[in-house]
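The complex appears here minus one protein chain, its other protein chains still in place.
Take a look at chain A:
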């Protein structure tokens, strides 16, 4: 199995604040990897490094065969293969749902107008929002907006999608509909990296769970690691009621 994402001893700091202190991890193709850990442990930073939103200071980071630690890495082509969904949706408010979804495939030359239309129909169906194609983001609930954001990512037909606490801003019932969409994606074989606080969800959906602590990978395992934590830090994290 090929690895789509490979961190090797990655270091990253913001100014003088070290945030990633030697992270090594891999995300194999077709797998779902969940990143968990306390707030401030560097999960978002690690995720944002994967599509080049943040640059690393040392170590190596390879994503879809591109070496992000090299200065001349072509971020635009990388981002055609790596999708990301944010906690705050970041939909384009002046565009309809359909325009939000078709914009990038059209502008990057991935699809013609007609093809983009067809892609939009398909991905909106996939997230259960086909009937909202002509609506504007402000007319949708938070859960629906987040599903549109997922569809917008899918429209680029990425090889891997990154999710950064995409349900943290949502009520429980809306959280459920978004998690269901992500779970269906996982079943369809999409490679995904999930930063999440939903422990039962991570346990159910993720093939591998990575517990980050103080900027390093502290413990790795599958769902059973919650029952049998190997480190006191994970035990405490699991015990803190999450």
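Details
Quick note on the criterion: a contact is a pair of C-beta atoms (placed from the backbone, for glycine too) under 8 Å apart; a residue touches a chain by one contact, two chains touch by 3 or more; residues count from 1.
FYI, contacts and distances are computed from a predicted model.
This complex has a chain not shown, and the name its UniProt record holds, of "siroheme decarboxylase", "Nitrate reductase subunit beta", "Amino acid ABC transporter permease" or "Carbon monoxide dehydrogenase", is "Amino acid ABC transporter permease". If you put the hidden chain back, the residue from A:3, A:103, A:130 or A:176 that touches it is A:103. The residue touching the chain not shown here, chosen from A:33, A:46, A:61 or A:84, is A:84. Checked against the hidden chain, the listed residues A:53, A:169 or A:199 yield one contact partner: A:53. If you put the hidden chain back, the residue from A:40, A:65 or A:93 that touches it is A:93. Taking the whole complex into account, chain A touches the unshown chain at residues 51, 53, 76-77, 79-80, 83-84, 86, 88, 90-94, 96, 103-104, 107-108, 136, 138-139, 152, 156.
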